[in-house]
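Just one protein chain is left out here, and the rest sit where they should.
Up next is chain A:
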Amino acid sequence: MLWSHLIPLQVLPSMERSELASKAPSDTPGGAAVKTEYRVWNPFRSKIAAAILGGVDDIWIKPGSKVLYIGAAAGTSVSHVSDIVGKTGAVYAVEFSHRPGRDLLGVAKLRTNIIPIVEDARHPLKYRMLIGMVDCIFADVAQPDQARIVALNAHYFLKNGGHAVIAVKASCIDSTAAPEAVFRREVSKLQKENFKPLEQLTLEPYERDHAVVIAEYRPKKSKSSD
């Protein structure tokens, strides 16, 4: 999967770049031929890419949106999300361990729309001054109390009608139970925290016993609802 790169060619030394695609002169406002650089997004490494290729209806991350990314690791997926949200959006990347946090800082230096937060996501009050209201939470933490972490962050930072995209690893939450049962339990935990689940997709050819759960937070009651 390819997505156009936010940072131009000369700045980054070596990444997985594909051939430049050029726009015809008539398409661009200035009238000059513009070359857009595309970057490969590996679904075997990134859960969002695997979800998109798996056919999820909507990932709720669009240009201009504000995203809270919990479990950012070294920042490879975060850089792709930053490409999507563009210059007008923002990505708040939270990562607790120090070594990938260092790499995250390096990624954030080159991209102005990433705000790196090297803190424990279990205590959102510790970084409450850095984040405003966000449109979407993406969580890839692989912790047994994942639902609680997401709920806590959502209560503080997620807007009403915002969405949460959660990557659930069945073996991490409960290694003895069947994956289907684990996913169902996670969904019910989310429902108790004022989330309305929209869809759930297992990432089969790319990851084993993983699923992505997409839920809406405090959905706005529409007048013509049934």
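By our rule, a contact is a pair of C-beta atoms (placed from the backbone, for glycine too) under 8 Å apart; a residue touches a chain by one contact, two chains touch by 3 or more; residues count from 1.
Here is the rule we go by: contacts and distances are computed from a predicted model.
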{"item": "Hidden chain of the complex, named as in its UniProt record, picked from \"Presenilin\", \"Glutathione reductase\", \"U3 small nucleolar RNA-associated protein 11\" or \"Spermatogenesis-defective protein 39 homolog\"", "value": "\"U3 small nucleolar RNA-associated protein 11\""}
{"item": "Contacting the left-out chain in the complete assembly, out of A:54, A:116 or A:162", "value": "A:54"}
{"item": "Of A:42, A:143, A:171 or A:194, the residue in touch with the unshown chain", "value": "A:42"}
{"item": "Contact footprint on chain A, counting only the chain that is left out", "value": "1-2, 16, 18, 21, 23-24, 26-27, 40, 42-45, 53-57, 187, 196-206, 211, 226"}
